[in-house]
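With one protein chain withheld, the remaining protein chains of the complex are depicted in position.
For chain A:
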């Protein structure tokens, strides 16, 4: 063989080796205006905003579409203008009138008008998609003039303004969507043909346009230069599908991704303090509880329910299982929201007091009991791994004579069984559709409480009144009473924790704002 040929081949191979292995600059430093996010996007069913309801679907829509109003981190309880520059609400919280801003244009160049709002809201309602139930309250949408739109509801509903921030109420370009076969009238569930078009295009007025979406591969977004808000820093945003959280962590460390969004608590802990990495910690919207089925022994005994509330070492759950990334809660709502102040959350907490728990068991006349515990096995709610929580609960309750038999179930089977009210004891959670206290009211309305065979007419009256009350102070006081009622000793809920959300980012990323439902404000993110 030709020696010269071999020699040059060796030199080339060595050069390639050096070039690939000794590349000291992190990849992120080489792509100033391109942002790469590692995230599990396998739950996206459709990128059509009026149909989409899954968590990553909302993540995809948020930078692409504007809604009438929005909520921004960190004060995500306040409703801010988005496409609407102002609005008025009738005193009975039934008629909402919006005035649109004049400078908003869609990605195709059409101006955003009241007709687009009417089309989008009715399409969301009539298309009967996964999120359409949020549009149930809408009775009619009327265009008063090209920049004014009036929405009338079937019943008074003070939560509707906050509901309008949800992804399903994204405003789409009616001209473009109609041209693709989109329909908003009754019957849209069978007549609308636009869904598939949304896989490759977008019809929004948000800061980014969708260039490409490939299932379980990636989402590519490009800056929309005519966006009405502040000009985004990043020209391109690529959301790369990475299912495995530990690979996400590796990619951020190597600089192949700027952000990793699905880290477990162990991975986040291992990244903290690493050079070139910053870990952000934000409140998540998960609130986790233990549900006791009151139709069965021993949970049919109110004293036993009370005993359990004193028997759990809550602080150990926070410190050991969540490694401090979360906090205790005393009701289902997120502390600091309207109707549930931090003070109230602290005041309603049960102390861990095994003496008292044992005494209560004695009072109840129950010395030993055996009951099953089911949960969605393998699931994580933010920083909380459920399997470990289940083991901890078993250990704690054993000390007061209750034998919790662990029966983990596959997620969809757990959900089905819980909905049918079958579990004797269940690890449940709440994750809202939008940020208004009304969305946390289902623990007395029959939706959740019936699974545990528990009724609270008082609670139901409170949340119904609160929904119809426009006055914020009055609402706050009604929800405070609701929380007190849920935290009562004999209620079937043992409220546990609110985990935080952990995100790892490259150190050169700034203006990171995390919203527990709508994720990141892409237009604000920048490099230092």
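Basically, a contact is a pair of C-beta atoms (placed from the backbone, for glycine too) under 8 Å apart; a residue touches a chain by one contact, two chains touch by 3 or more; residues count from 1.
We adopt the following convention: contacts and distances are computed from a predicted model.
Visitor: Going by UniProt, what is the name of the one chain that was not included in the view, given "ABC transporter permease", "Glycine dehydrogenase (decarboxylating)", "Transcriptional regulator, PadR family" or "Na(+)-translocating NADH-quinone reductase subunit C"?
Guide: According to UniProt, the chain not displayed is called "ABC transporter permease".
Visitor: Taking the full complex into account, find the residue in A:97, A:110, A:191 or A:246 that is in contact with the omitted chain.
Guide: Of all options in A:97, A:110, A:191 or A:246, contact with the hidden chain holds for A:246.
Visitor: Thinking of the whole complex, not just what is shown, which of A:195, A:262 or A:523 touches the missing chain?
Guide: Answering carefully, the residue with contact to the hidden chain is A:195.
Visitor: Can you say which of A:63, A:131 or A:298 touches the chain missing from this structure?
Guide: Touching the chain that is not displayed is residue A:131.
Visitor: With the full complex in mind, choose from A:262, A:433 or A:521 the residue touching the hidden chain.
Guide: Answer from the full complex: A:433 touches the omitted chain.
Visitor: Please pick, from A:36, A:112, A:177 or A:203, the residue that touches the omitted chain in the full complex.
Guide: A:36
Visitor: For chain A, which positions touch the chain that isn't shown here?
Guide: The list for chain A reads 20-21, 23, 34, 36, 42, 45-46, 53, 128, 130-133, 136, 189, 195-196, 212, 214-218, 220, 236, 238, 240-244, 246-247, 250-251, 253-254, 256-257, 410-413, 415-417, 419-420, 433, 447.
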